[in-house]
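Note that this complex is displayed minus one protein chain, with the remaining chains in position.
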Amino acid sequence: MSKNAKRDTPEQEEFRRYCRDWLASNVPAAPNFKPLKNGAEVATQQHLEYYSVWQKSAYDAGLVGCDYPVEYGGGGRTHCQSIANQEMLRAKTPILPGAIGLGMAAPTIFFHGSESLKQRLLPKLLSGEELWCQGFSEPGAGSDLASVQTFAERRGDKWVINGHKVWTSTAQFATWMILLARTDKSDKYNGLTYFVVPIKSELGKSVTVRPLIKITGETGFNEELFDDLEIDDAFRLDDVGKGWQVAMTTLAHERGAGPLTTPMSGGQGLAEDKDSKPKSERSEFPLIKLAQHCVRNGEPAIDDPVIRDKVMNMLIRQVGIKQNRRLRRVPGLADSQRLTLQDKLLGTEYLQDSAALALEIEGPAGTLSNFDSAAPDNGMWPLAYLSSFGGTIAAGTSEIQRNILGERILGLDKSK
Amino acid sequence: MSKNAKRDTPEQEEFRRYCRDWLASNVPAAPNFKPLKNGAEVATQQHLEYYSVWQKSAYDAGLVGCDYPVEYGGGGRTHCQSIANQEMLRAKTPILPGAIGLGMAAPTIFFHGSESLKQRLLPKLLSGEELWCQGFSEPGAGSDLASVQTFAERRGDKWVINGHKVWTSTAQFATWMILLARTDKSDKYNGLTYFVVPIKSELGKSVTVRPLIKITGETGFNEELFDDLEIDDAFRLDDVGKGWQVAMTTLAHERGAGPLTTPMSGGQGLAEDKDSKPKSERSEFPLIKLAQHCVRNGEPAIDDPVIRDKVMNMLIRQVGIKQNRRLRRVPGLADSQRLTLQDKLLGTEYLQDSAALALEIEGPAGTLSNFDSAAPDNGMWPLAYLSSFGGTIAAGTSEIQRNILGERILGLDKSK
Amino acid sequence: MTATSKTIQQPKDFGFDADALALKDVAEKFFQDNLPTQKLHALVAHDSNLEHGTVSRWDADLWQQIVDLGWLMVSVPERVGGMGMSAVAVATLVEQAGRAALPGPLVPTLNVSYILGACGTDNADAALSLICEGSTFSYAACNKSGSWEHDTSDLVIEGGKLTGEVHFVQDAQKVDYFLVNAKLVNDNQGVDTTLVAVPANAEGLSIMPNAIIDLTRDQARLQFDQTPIENQQIVSAPGKALEALRLATPALLVTISADICGAAEWQLQTTAEYARTRKQFDRNIGFFQAVKHPLADFMIAIDLARSHLYNAACAIDFEPEKAEQFARMAKAAASDAAAFGSKKSVQLHGGIGFTWECFVHIYMKRQLHSQTLLGDASHQRAKLAELILSQS
Partner (left out) sequence: MTATSKTIQQPKDFGFDADALALKDVAEKFFQDNLPTQKLHALVAHDSNLEHGTVSRWDADLWQQIVDLGWLMVSVPERVGGMGMSAVAVATLVEQAGRAALPGPLVPTLNVSYILGACGTDNADAALSLICEGSTFSYAACNKSGSWEHDTSDLVIEGGKLTGEVHFVQDAQKVDYFLVNAKLVNDNQGVDTTLVAVPANAEGLSIMPNAIIDLTRDQARLQFDQTPIENQQIVSAPGKALEALRLATPALLVTISADICGAAEWQLQTTAEYARTRKQFDRNIGFFQAVKHPLADFMIAIDLARSHLYNAACAIDFEPEKAEQFARMAKAAASDAAAFGSKKSVQLHGGIGFTWECFVHIYMKRQLHSQTLLGDASHQRAKLAELILSQS
């Protein structure tokens, strides 16, 4: 290890040992379905059960929520969640299904919720007994989050909510939703208020959840319609009109930039630990193998120097992204924020461009879907290309990412 | 000829015959320097003399300014300038040195000048006895022409001008300048006024002309400093505060979109008539020959399939631009304005990208300047690459061109 | 129209005459009226489960109208009862069909009409007559690896029986006949590439549909097992099939390029319309140069591709020695324009562009398919280099 690597504190050291011991005998057996890579992928009852059991077990052992105070169901430790995360990654545990709850709702409730909300909501959130979903995006509010129109009207001690939210992962399983609503139509930024909303109990009544069909024909997201949903004012976070500021806390934690470390578990189902050195570039870079197997006009595609040039260019991008992630952790050598803000753009555009190149390599066979037995690589590439637009559009489009880089890093005037 | 080709009117037919006859015995011998391709290239006294003699001779014969009224020194004809232009192109005559005068100053004076200015200025402009230059751009007013700061202060019947103009071709030879000046600092668009300014007579007094050195190390443009230049109010075109509207007339004619056809002569010094079919793509597309002669890493560059792919891509662009120009003249098949507005962008970016590719083809030899005897193609390519930025920046940058296309053709909101 | 001048071989207007203009205008209106995008979406995207994606639904009534308009025979020579229109006219018709993303074997049938026209045999003329009567064809020639060359078919005719597999056959579940490229084994003269017309319901022929991404087409593998071939089914003259295919190649490239250009114009206009009306940050998104400039670039790419398209089409009629060169340029330009524009059409629609209900994915998928047909852009450039460099 280099001199710059951080040392554990005594508390962390002890906790690391504890985690390691506990994990040695408590990692569950692999599921009998293809392991998921993150909580947003939970799609079936079977998924839900397997991962909820794991979250409860890890929570009970003190590995989830360890930095939260004891009175909110946490472990009362300091800077220990990252240790637990590292050890769970190392032990290739299953993922945690409560990703939106743990990563976004929990810190927001912690920083902006009332004492009673914190006591009521956080324990079951951390244990995974209650699942959460996020109600921010709307058909008319994508890149411009502040333009949400879902309206909450005050009626005495209650709020009545009407509107339409979209792109909600796991809404079909969630007990609660964090919801950004408009409470004042005359002020764009100061007219928003942030609520926690019980949706499961209102399903089929004032809340409708419908699956959204993606460009690929698959489901995976939902939309929700609110029709006179009535909630108590106690479900409001922070003041009326402060919704935008509260949402910033949520987004900061979503991007890993908030003060609270998100509990993360996983490794099971991931091909490679992203920090460890792969055996060879070729094994984790599928385009070379694809180009060796596909025939373009009578010759293996890899023998076409134009294809080769493009494949090498893509390999260089892939290795560069990995090294960029490595570089950002070296103080003195690089500006960590500058590199971190590039990550989403780099990753999502790489996936898109490499899938497009795969289709070029495949030639006519690139027309075949994943349901055609003759499709190379089981038809994953056309699907990967179409799916890649989820990456370049969601959570800040590539266009917005470039704005952020130009504005926050280069100090250019805001484009909006 | 196809059915759609326009037929000459009887007047045009007769005039075409006259031009052809006259040109048959009056085209001057080639100069003993490399023939220039347009009037803006006039750089030496020798150039000036040779081309002024030609312009005077063509004017006297009635081939220049033929559509202007007789009282302003014109030929009093209708739609005949295009005929003269076609015939002069065909006869490969020398270029006309008064390009800025003929193409920009003359129509502006014609549409906006007082009767006495028209009578005084147009005859010597058309005959080429007096050369003109254009004073629009300033260091702070490039893409945003309306932000010119050169100030004209009214003092009774006079105006006193102070300021700084840049990117002025042939200012060192010009008798007159068309000048856009600010007369009201409080109103951006309605605070501009348009003047014709005698600069030669004021040289070394209240007007200083200095050569600007380009990125290539060459000269070719000038900058002018005005220090209390006093002119008569009679030199104003149109009303005070109408400068922006007058300038639009100038720019429309610069882009070939104005009602008056610019006298154009030439062909001498041009490799190929752009409307006639070349013998082969190879002869007018120099990159193939370059790639056959240059060696990249031991092999002719043309044998490198990656280079080949790029060369073919560039050839496709070149042929496409030519066909785009052809297509725009076919009614019913294409939207002529949509295609015409692309022309500047297509042409200038093609020159830039093809020069960049040439440097790639040349490899290490691309480091050599045009003063090195070992440089391929006499070192034209590094020079061409550097010069190409003149094209993508001047007369509406490529960025502005894309705005124009998006706004005027696709109806998108103005970006400014 | 003549091409007498030595320097000007092509007419300046690409041979786009009054007849061509009329055809273009009729086609434009026809598709606007009869196949608006919401109708197309209801037709081909009604089921989002791609597991069932082995046949694209099409509108038989609409198709019959197209047949009745005579559009299958626009490129059939007049001597066999066709309309014998100029290639540029055909290109403008296909552009309009592409703009509507028409499901149906228009391009495959036009392609076969060009190949049959180049065969010049009585049997070929008889097949052309079938087209004039409304029959549809698809050309079947690809081996398993989807080669883009004409001489790589794995099909064999021996003793009057056709056997073997042919892949990537377009609209195979919709056409009445296949024009099959096979090696005729002849005891005396060895093996000869031969073109044969085979009815879709022929004995021993199994049509094995592919599951494909494009929702507006279908594609299949054909399996021939001892399919009997009569002499009158052989449409190419002995030893002349490859020559006929070579002659028809520019037209094949032109039709698919035209389809791509038309679809691309739909993508451009639909995305521009969205950019004119969709508000984010209190502005129509077309205000932002990150939206405006890609759309301008897409427009330019389309117009360059269209310029190449008409140049290539015109060369088919007026400058045949250059036609393949120009057609390869056209396909390269069209494919690149489509790749860029498809991507932007989805991206600039944002979240809604990622949903099944938004129409842009239908066109993106059609374009992805069209881009590879007869070879993608880099393949065209490689072939172009061969053509150009062999002239030295």
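The chains carry the letters A, B and C, assigned in the order they are written, with residues numbered from 1 in each.
FYI, a residue touches a chain if its C-beta (ideal position, glycine included) is under 8 Å from a C-beta of that chain, and two chains touch if they have at least 3 such contacts.
The model shown is predicted, which means the values in this text are computed figures rather than measured ones.
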Contact set of the excluded chain (shown chains only): A, B, C
Candidates A:L315, A:M380 or A:A394 - the one touching the absent chain: A:L315
Sole contact to the chain not displayed, among B:E71, B:E284, B:D335 or B:D372: B:D372
From A:C19, A:L180 or A:L339, residue that would touch the chain that is not displayed: A:L339
Residues of chain B in contact with the chain not shown: 137, 139-140, 142-144, 147, 166-167, 188, 212-217, 295-298, 304, 306-307, 352, 356, 359-360, 363-372, 374-375, 379, 382, 385-386, 389-390, 392-394, 397-399, 402-403, 415-416
Where the unshown chain meets chain A, residue by residue: 1-5, 275-277, 280-282, 288, 302, 305, 308-309, 311-313, 315-317, 319-321, 323-324, 326-327, 329-330, 332-334, 338-339, 342, 345-346, 399, 401-403, 405-407, 409-415
Residues from chain C at the interface with the omitted partner, ascending: 288-290, 293
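Convention: only the chains that are shown with their structure count from here on.
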Reference chain A; chain at largest CA-centroid distance: B
Between chain C and chain B, distance of the C-alpha-averaged centres to the nearest whole Å: 43
Chain A and chain B: spacing of chain centres that average the CA atoms, whole Å: 55
Chain C, residues touching no fewer than two other chains: 283, 288, 291, 378, 382
Contacts with two or more other chains, residues of chain B listed in rising order: 305, 309
